[in-house]
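Please find one structure pasted underneath; my questions will follow.
Omission of a single protein chain aside, the complex is shown with its protein chains in their original locations.
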């Protein structure tokens, strides 16, 4: 099982709806609006890094209004 | 009461009109053109961080020609 | 009540101990190691933006091995 | 006369004292702590861009605890 | 002979097809999807820095879905 | 008299024509294609920082294919 | 099995020895000097994302002269 934070930049004016839509996707644990260089911070979970990559490209990045995503896998050191 | 600097990047050629339009919005104390990685620096004020976030998304980011905003709340340490 | 994500860069080789130490501070809800441009992502909570700023400067930034923190307050739009 | 915003990053834990010291320098109109990628935002004024550059290097950057400054001259378009 | 890594950002949702298309271009040794601030990392080879620059502009940047490329020539110190 | 370097990012595939067009504008001393995070580096000259800002917005940013400009005024310390 | 690119920044003047030392570590497939925002680009392999994170912190970041590492896991979309 792999968890990750996904830091998201949205088109101006879209942060709120982006967070709402992502929050309902499977595998999403949390999706919140923030201020600063990112607009939405998401916590997601999947079976492997490859699955995580596929979830980001096939599900999250399909949400209208997203311009960049930065995936930060959580590691247990 | 919360104040913040909002560092704004605009589409090329739009900096001047963006600053003029933002300067007239409620809650804006100052809006000026700058050179460097940002194009316009704004000083804004609102009742809370949530209000500030809403003002940025609902008012400032609606101004035509803005591509990114970076909100930096002022803190009293 | 204000919550925030705090994205942390550490000195090389210090990510794991930084996360462990921060996790035990008051007001910290979560502190995890990640890969990517940040080394540790923290979720914190305090009474106001000013309190949050003070917590970051007076508590989190005192932890040995931190080089940069980026505070992203959560907003409810 | 030239005015500029100077966006400052400080060593961890030094933001508050950096802002206090800079606020007392000649030519400084304002110096405040912020959260986000910068720690202190300053507004300064001098006779020319060269003077401004000299003020940043000879006065502001001499303040203990500063790691980077980013000068953004205000322009009247 | 000059080799270089080319770090590529793509439009959201396009990383996979961008990597597939680039992998088939002449002079490309490798093209893979990654997570983090870049979406695709390519290894390319050409006769000179000028040729490399031309390859990036005339071949790689023509691939649909690319938003930024960052060319990092390999040097033998 | 103020001189400045202007670091330019272009749309993919447009670097070469952007440099050619800018090189012919008044006040431009040099315009060259580079590899790395910027695509074109320009050296320009004008009467004041305000004039420089106006030249960037009114002349350089009007060139088709530019996505970001970063003006770095030269200072004599 | 997980592979990743690790983009490394070094102290000034240390790029060449950093690449040489990393190249001899277990799990490293390639380590080369580059120009641009990064100084060394490494390709590494390990059993899982957690192992990869541990290798970066426990092995690579222990190499003298490294200031930042950016791990980009390769994903198969």
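As written, the chain order gives the labels A, B, C, D, E, F and G, with residue 1 at the start of each chain.
Going forward, contacts are C-beta pairs under 8 Å (C-beta built on N, C-alpha and C of every residue); 3 or more make two chains touch, one makes a residue touch a chain.
Quantities reported herein were computed from a predicted structural model and do not represent experimental measurements.
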Out of D:28, D:42, D:56 or D:74, point to the residue that touches the absent chain in the complete complex. D:56
The missing chain sits against chain F at residues 4-5, 7, 15-16, 19, 32-38, 41, 70-77
Contacts from chain G to the absent chain lie at residues 9, 12-13, 15-16, 33, 35-37
Please identify, in ascending order, the residues of chain D that touch the omitted chain? 49, 52-53, 56-58, 61-62, 66-73
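Note that only the chains that are shown with their structure count from here on.
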Between chain B and chain E, centroid-to-centroid distance (C-alpha), Å: 36
Taking the mean of the CA coordinates per chain, how far is chain C from chain D in Å? 25
For chain A, residues contacting two or more additional chains: 15-16, 33, 35-37, 49, 52-53, 57-58, 70-73, 75-77
Listing every touching pair of chains gives A-B, A-C, A-D, A-E, A-G, B-C, B-D, B-F, C-D, C-E, C-G, D-F, E-F, E-G, F-G
